[in-house]
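Every protein chain but one is kept in place in this view of the complex.
Moving on, here comes chain A:
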């Protein structure tokens, strides 16, 4: 395939993915918006007002970046895992596998679809957050790149989950038992400075921490750690999972017998 044909193939997947989640927007966009609005009301306004400052900011300002990030993470992941597993389950993944489009385009298409949903829902949640806190972004470039990279990373993770999944149960196990704990313990609701040194060190093993803090730095201008460390950790994971995903597709794991 020449570059133009590859571009056509890539945009075909991307458009299809975007249409998929926008067509079922009641299932994909509305729920996270409602959930986050509840978080804002309960943790931000009601409980937050009792908590006082956290990391030098009002509690609601502190958790806003974390809540947006959490939404981006879950939605990027969910989009790719359900779309890729769905096409495995119905068999229409074969439409791509018989075509001459290289595997890296299949990968890029699905990942871009996940990023599109992550960003779309992230934007919706950000708009909601404006109702509850007066968010002003300190470093727009950092904010955007961190969210983009995080979204890419969890789209990749969703794809890997889908490749190995053999049933619909398998695509909910990882989000429930791995993703949710990692995000909740990733400094969304608290600053790790509050933890004992031991737990601070253990928290540093959680990659989500670097994303939430990078994002918080972009928005609030302050975080628990260096922004470069955040970029470094996210990039390292993207390269690792990206390489691994492509390897799985090339080997045909879970999709070719």
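A few notes on this one:
Criterion: contacts are C-beta pairs under 8 Å (C-beta built on N, C-alpha and C of every residue); 3 or more make two chains touch, one makes a residue touch a chain; residues count from 1.
Just so we're on the same page, contacts and distances are computed from a predicted model.
Per the UniProt record, the absent chain's protein name among "Alpha-ketoacid dehydrogenase subunit beta", "Acetolactate synthase", "ABC transporter ATP-binding protein" or "Ferredoxin" is "ABC transporter ATP-binding protein". Contact with the undisplayed chain is limited, among A:54, A:96 or A:192, to A:96. Listed residues A:6, A:145 or A:172: the one in touch with the omitted chain is A:6. Mapped onto chain A, the footprint of the missing chain covers residues 1-2, 4-6, 8-9, 11-13, 16, 86-87, 90-92, 94-102, 252, 256-257.
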